[in-house]
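All protein chains but one are shown at their positions in the complex.
Chain naming follows the written order as A and B, and within any one chain the residues start at number 1.
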Amino acid sequence: MLKYVLKRVLAALITLFVLVSVVFFMVRVMPGEPFTSAKLTPAVAANMEKYYGFDKPLPVQYVQYIGKLLQGDFGYSMKYTNRTVNDIIGETFPFSADLGIRALVIAISFGLVLGIISALNRGNKIDFICVIIAIIGTSVPDFIMGAFLQYFFGIKWGLLPIAQYKGFEYTILPSVALAFFTLASVSRIMRSSMLEVVGQDYIKTAKAKGLSDLRIVGRHQIRNAIMPVITMLGPTVAAVLTGTFVIESIYAIPGMGKYYVESVSTNDYSMILGMTVFYGAFLIICNLIVDILYGIVDPRVRIATPVEDS
Amino acid sequence: MKKKLISLLLAGVLAFGLIGCGVYEQDGAAAAAGAADSQSAQAEGGEETAAEETGSTAASEKVFRYSETQAPTSLDPIKANCIEDNEVGHMTQECLVRNTAGNVEPGIAESWETSADGLTYTFHLRDALWSDGEPITANDFVYGLRRLMNPETASPYAFIGEYVKNGAAVEAGEKSVEELGISAPDDKTVVIELENNTPYFLSLIGSSCQFCPQRQDVVEKYGADYAATADKSIYSGPFVMVSSENQQYVFKKNENYWNAKMIKLDGAVLNVIPDQSTALAMYESGELDFVKLPTEQVANYDDVDHEYMNGNEDFIYINEDCDNKILKNKNFRLALNYGIDRNTYITLATNGVYAPCNALVMPLVSGAETTYGEEYKVESFPMDGDNELAKQYLETAMKEEGISDPKDIKVEITTTDVEASKIIAEVVQELWTQSLGITVTVRQVTYADIYGSVFPNGDYEVGYGGWGPDYSDPYTYLELFKSDCAYNYSNYKNDAVDKLLEDSKSETDVKKRMDMLNSAEKMLLDDGALVPLQLRQQHYLLNEKITGMNFFFCSINTDWTYAEYAE
Partner (left out) sequence: MGENGKEMTRDMFVIRGKNVNKMETMSRPNISFWQDAWRRLKKNKSAFTGLVIVVIYSLLAVFAPMFSRYGFSDMDPNSMNALPSLVHWLGCDSTGRDLWVRIWMGARVSLTIGLSAATINMCIGAVIGGLSGYYGGKLDMVVMRIVDILYGIPSLIVTILVMVVIGRGIATLIIAMCIVGWIGTCRFVRGEVYRLKNQDFVLAAKVLGVKNLSIIIRHIIPNIMGLLVTNLCMAIPGAIFQEAFLSYIGLGITPPNCSWGILAKEGIKMLRVAPHEVLIPAFFICTTMLALNLLGDGLRDALDPRLRGSEG
């Protein structure tokens, strides 16, 4: 197991390096320039390019960038001219992570419960209601969900604060709005997965053995059905924790999402790369954890041991 | 196994709770009032009472709370690059003079003289202090301007210093910064030499924070990190910034400001609220004192809203250098202009909120004595459009170009991904299709693309763009169509216009100069060089208790320097 983890960590570092390199060159071929303003004169543009080292050949810039990256330095943002990307990530990530964790806790706990209830009541009214909730959750986008929750709970009924992130009650609406899609996905996948499992032989065996329904559901069905949910959650966790543009903008939360999206549309090269490395590292870690969890949750699966080296 | 899952879940909940105690924002209003107890908002439990307390301190402490959709890009006044940056600079730094809603008042300079040729300005400084108590000297202004024009600083707005003698050459690295036309004969005198006669120079330096003094020791202490955050800077203006964290910028009255007795507010808080409807809701619940209204909401606030012109004029550039030959035809360009019913356009695209516009120069800019709009009535395309005339021009153009069916004429409008720009392009597309019967398509590109490559490289046919003036003079708009101007995105070249604009630079008679500029504008409109659309009329809501706000259309929109909070 340890050997496997070490191997994966090494692979992760290589993956991250490739990711940075690919994105480094990709952003340079994107149309547009990082310095954009209706009032930018060629002389000013030339000075700014020199300031950020763009006057050097691209391979030299690449080597310099990687050199700085190894020291953990993402460089200065090109839009926010005197702030470093490290500084911006350091300031915004705690907010995104806080919001993300709340949303994930809501999404996973309620999603699993909803999915299980739905599957156990297959075909009857309860199932139908759960399915409708899940479908609304997956087909109503975050910008509508966020705006509606804000309108009703914040503005119309005045039950909760409208925006910003200044205390526990401020976190409720954005985390529920953010959780909804994941909640719905988890419950849909859990339901389907439970239904796949229910027809399997070992469930029949368990029934034949005379195990109580509760034990069957608990020990066999859920445990076997939860894997697809975990698979799905890997990238979701990374995405949710590193900031979501729409919810953060509706609720004026000072998180990372805004910078991530904005950097691409303003060609802020150093910001794009910094955010990509940060998010990429997060994602790779999440996926690694998922792969390890396969082995823990389902003992028959041993992804961890490289059995087949054919 | 289930136990493991449950414990995992529990761990999550625990993390949820733990982090929940850590990261909340401070209440900005309370911070502005210098209340340390705002920290209590972070403490576990009791948040509600904490919030209430801070709310009450805010009310008694006269703090102006407002919002912007965009965060300032830089707190370094030398690198200020947009209205948001410049507004912050205007509040926290003091230039030689202060421009309040178009009126030039003394700033650090008590008095000044202008030479007869209008090329040399001599400023006499008063005794004034930095926020740390050090005196502001003439050398601080020299250092500031040199830093602005120094190529190594790479200020995105350096072009604004090109009015100063040798400005452009220093910016391009052709001359050393010492050769810049600014000097300090003694600690209390600043002499600025200009490249050309610039009648609007005082107005310009009073509203552009790039001309503010700079403290060499502080700038050098922080280097590239200068003004990265509120505490890494030093202030000369009416307010100091005490915090710039978490999309909230907190200002406090500068007790060392030379004119501190005129400043009535204790402080202010700028909240960055990206979503305009969110900001509006916060205003309604009393969390903000000032909010700009999105156009679709204006009708709901008919009696209580106010308005000001923010100086932005929107028009359609016609690229004279593109492959679409018909756009080189003057009659076709006129057909495009007469083919738009600007009143209908305003109704459809802006809910009737903005002002329709059929000229290039915004009427509120200074004229010879009063405003340009009062002195010169520009007669051009009727606001309601003129379909008959448009068709006539179109037919003439089609004959000249040998085209028989208007449908064969294809015009592509390039616009940005900004939400308002899309609807504008759609409305223009519809109006031209209806009135002229030509085929109009819309192409959307990102903002980085349009000013990064599409406009500068002339890679478009007609494009939706706009212009915000840097100073109150018709030249700021007319310059866009001067052939050697860096922002001449339509590649327009008309020798007569060029000559008039060039000659206006050396004309010292104010009235004659204005006449020249007006003739140039007429020529541009007669030639159909652009399709003017609208002037942005910004509607806003303001807390009734607040008076003394100023609004301006150049570089600074909202000026709360002299705002007062009634008891």
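FYI, a contact is a pair of C-beta atoms (placed from the backbone, for glycine too) under 8 Å apart; a residue touches a chain by one contact, two chains touch by 3 or more.
These numbers come from a predicted model, not from an experiment.
Of the candidate positions A:Ala38, A:Val113, A:Ala147 or A:Ile292, contact with the unshown chain belongs to A:Ala147.
The missing chain, though absent from the display, is touched by one residue of A:Lys79, A:Arg102 or A:Arg188; that residue is A:Arg188.
Seen across the whole complex, the unshown chain contacts chain B at 277, 294, 296-297, 299-300, 344, 347-349, 351, 417, 419, 422-423, 425-427, 429-430, 433, 441-446.
Residue-level contact of chain A with the missing chain is found at 11-12, 14-16, 18-19, 22-23, 26-27, 29-31, 128, 131-132, 135-136, 138-141, 143-144, 147-148, 151, 184-185, 188-189, 191-193, 195-196, 199, 201, 227-228, 230-232, 234-235, 238, 260-261, 264-265, 272, 275-276, 279-280, 283-284, 287, 290, 294, 298, 300-301, 303, 306-310.
Methods note: only the chains that are shown with their structure count from here on.
The centroid of the Cα atoms in chain A and the matching centroid in chain B are 36 Å apart. Those residues of chain A that touch chain B in the complex are listed here as 31-44, 46-48, 50-52, 76, 79-84, 87, 91, 94-95, 97-98, 101-102, 104-105, 108-109, 147, 150, 154-155, 158, 162-171, 218-219, 222-223, 226, 249-252, 254, 258, 265-267, 296-297. Touching chain A in their complex are the following residues of chain B: 1-2, 4-5, 9, 12-13, 15-16, 19-20, 22-27, 41, 47-48, 50-51, 71, 73-76, 79, 81-82, 151-159, 168, 171-173, 224-228, 245-248, 271-275, 277-279, 281-282, 284-285, 287, 417, 445-453, 455, 465-467, 470, 486-487.
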